[in-house]
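Heads up: the structure comes next, in C-alpha cells.
Note that this complex is displayed minus one protein chain, with the remaining chains in position.
Per-chain residue numbering starts at 1, and chain names A and B are given in the order in which the chains are listed.
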Amino acid sequence: MEAYLVAMLVFAGFYALMALGLNVIWGLTGMVNLGLVGFFGLGAYASALLTTKLGWPMPLGWVAGALVAAIAGGVMALIVARLRGDYLAIVTLGFAEVTRLIASNEIWLTNGTDGISGIPGPWRGEVSPQGFNLIFLALVWATVAIAFVLLSRLSHAPFGRVLRAIREDQDVAAVAGKPVLWFKIRAFIIGACVTGMAGALYAHYNAYIAPEGFAPLLTIYIVLALTAGGVGSMRGAVVGALFVMALIEGTRFLAAEIPGVSPVQKAALREGIIALTLILLLRFRPQGLIPERTRTRSTT
Amino acid sequence: MEDWRDLAQVLLNGVMAGSVLMLPAIGFNCIFAVLRYPNFAVAGFATIGAFAGWVANAQWGMPAGLALLVAFLAAGAAGLLSEELALKPLRPAGPLTVAIASVALTILLENIIRFSFGNDLKGYDLPILRDWRFDGIRVSPQQLTNTAYAIGAAGALFALLAFTRLGRAMRAVADNPTLADIKGVDPDRIARVAVFIGAGLAGFGGMLIGLDTSIDPLTGFRVVLSVFAAAVVGGLGSIPGAALGAMVVGVGEEMAGVLLEPAYRTVTAFLAILLVLMFRPSGLLGARN
Partner (left out) sequence: MTKLNTTRRTALLGTAGALATFAIGGRAMAQNDPIRFGVLPPLTGAGGPYGPAMLRAIQQVVEEANAAGGVRGRPIRLFFEDDQTNPDAGVRGARKLIDVDRVQALMGTWASSVTTAVAPLCWENRVPLFTVSGADSITLLPHQGFIFRTQPNSRLQIATAGDWLAGKGARRIYHMAAQSPFAQSSQEVLTERMRAGGGVVSGFTIYEREKTAFRSEVDAIMRSRSDTVFLNGYLPDVTILLRELFRAGFDGRRFTMAYAANANTFQALPNEVTNGLITFQPSPDLNSGAFARLKNRFGATEVDPYSAQTNDHATMAILAAAQAGDASGTAIRDNVRRVTQGGGETVDNVTDGLRAITAGRAVNFDGASGPVSFDERGDIQGTKFRFEAAENGSFKLLELA
C-alpha cells in the first residue's frame, strides 16, 4: 500500500509542476492554454530520445526537455498571443493534438504509437523498486519546491505585476508603455519550461512513454487543479494538484467497490468525474479554495 | 498523383467529406450566432448522435433514415440538457469560462458513452455495397447517401431560418439581440431552440460519419478541430459560411492527405484555423466577431 501512495505522490508532483507552469501562463497572464500537455509531451520525448538514443546523462536530458518545451512555448506565444481568449483555447488544444499526431506517425523519430521503452531512471535496477520510488519522490518534490519558490518570487516581482496587469486589461497595459507581446512570450516560455521539466521527469519515472499518454484529458486535470486551488495563486496550484490526485485515486477506489464494472468502465467513470468536477467548480466556486490575495476582480 | 482522374478522386472525396463535416459546423455556428460563445461540446453531441443512431439501427433494427432522426433528437436533447444544467449558469462569467466548460463537457459526454458502450469500434447494420466506378473514379453509394442526407438536413435548416417565424426570430436574435428583445422575442426560448438544433445537427453529422466507417467514443473528438476549422473559415456565426467552410476544409484535408500522409489531415484543419484567425478573423462569409 505504501508503494502505491508513494507512486501517487510522485504523480501529484508532476501535476504540481504542470499546474505551476499553467499558472504563469493562465493564472498570471490570463492566457488560457488548453495545449499544456503538448509541452509536457515535448519535454518527455526530448529527454527520452536524448537519453535512450544518444546516451546523454539523465540530468542533461531533463534540462534539454525543459529547454525544448520552452522554445516551443515561445514559438507558440508568437503565433497565438494576439488571439481572443476562447479562440486561444481551441488553438492551443489544436497545437497539443498536432504534436501528438506527429509523435504517433513519425515512427523514425518517436517510434510511433509503440512508444519509447526502457527509459533510464536514477538508480533504477540498482535499488529495490520501493527505493527507486522514494528517490524519485524526493527528486520530484525538490523540483516542485524550487519551482514554487522561484515562481512565487517572480509573481510578486514587477514582472509578475505586469503580467497581472496584462491579464486584467492588456490595452491599458499597452498604453502604459509595456511591450505586451514580449511579456506574453516570456510568460509562455517560463510556463512551458516548467511543464517540460515535469514531462522529462515523468518519462524517466515511468520508463515508458507513448503518444496516447499525452491526451487532452491531462490538460483538463491541470485546469481543474488550478481552478480548485485558485487561478493565479502558486500555493493554490500545488494544493490543487494534490486535490486532483486525491480525486483521481479516490474515484479509482470508489469504482473498485462497485461490482460488475469493467476496467474500461472504471476508467470512464474516473475521467467523467474529473470533467464533472471541473464544471461544478467553475459553476459554484470559480475562485478556488485558496483565492489569490492580489486579485482585483473575481473573474476566471 | 498520376493524372486528372486522381485529382478528380481527391476532389470528390473532399466534397463528400466536407458535406458530412458541414452539419456539425453549422450546428456550431448556429449556437455561436445566437449565444456568442464557441461550444466545443459539439464533439460530444456528435458522438452521442452517432451512438443513439447505432442503438436505433443495430439494436432496435430501424432503417438508417429513421435512425438518423433518432440521432438528431438524442443529440439535441443532450445539448439542451447540458446547456441548461452546465453552460447557461456560466454565461455571466464570460465566453472564456463557458468555452473551458464546454471542453470539460465534451470529455464528460465522451466518457458517458465509453461507460455505456466500451471502447471497441462498432458498425451500423447496413448492407455492404460495392462502389460505383466511373472511368476509374470510385464513389461509394454510402457516401452519396450521406451527402444527400447532409444536404437535406442543411436545406431543412435554411428553410426553417428563411421561411418560418421561428427562423426569423432566430435570425433577429443573431443579428441584434437587444432589438429582438424589444420586439418581443423571448431570448431564452430562442437560445434553447438554437442549442437544440445545433446539437441535433452535430449528432446527425456524427452518425453520418459513422455510417461510412465505424464509431467509438472518440468519433466526435477526432473531428472537433476540423469542425471548428470549417466554422472559422466560413465565418463564425454564419450558417452558410459553415457550409462553405466545411467544403473548403474537406477538400483541403483530402489534398493534404494525398500530398503528405493521410494521418496529417487534422494538421490542415489546425493550420486553417491559425491562418484564418490571424489574417481574416471574420472568415469568408462572417461579418461580426
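General observations
Quick note on the criterion: a residue touches a chain if its C-beta (ideal position, glycine included) is under 8 Å from a C-beta of that chain, and two chains touch if they have at least 3 such contacts.
Keep in mind that what you see is a predicted model, and the values were worked out from it rather than measured.
Touching the missing chain, out of A:T143, A:N206 or A:T251, is residue A:N206.
Only one of A:S47, A:N133 or A:T219 touches the absent chain when the whole complex is considered: A:N133. Those residues of chain A that touch the chain absent from the view are 1, 3-4, 7, 104-105, 107, 112-115, 117-118, 124-125, 129-130, 133, 206-208, 210, 212-213, 262-264. Residue positions on chain B in contact with the hidden chain: 2, 9, 13, 58-59, 118-121, 123, 125, 127-131, 133, 138, 140, 142, 212-214, 216, 218-219, 222, 254, 257-258, 262-263, in rising order.
The criterion applied here is as follows: only the chains that are shown with their structure count from here on.
For this pair, chain A with chain B, the centres built from the Cα atoms lie 31 Å apart. Contacts from chain A toward chain B in the complex involve residues 32, 34, 79, 82-87, 89-91, 93-95, 97-98, 101, 104-105, 216-217, 220, 223, 262, 264-265, 267-269, 271-272, 274-276, 278-279, 282-283, 286, 299-300. By the touch criterion given at the top, residues 37-38, 40, 86, 89-90, 93-101, 103-105, 107-108, 111-112, 114-115, 118-119, 217, 221, 225, 228, 261, 263-264, 266-267, 269-270, 273-274, 277-278, 289 of chain B touch chain A in their complex.
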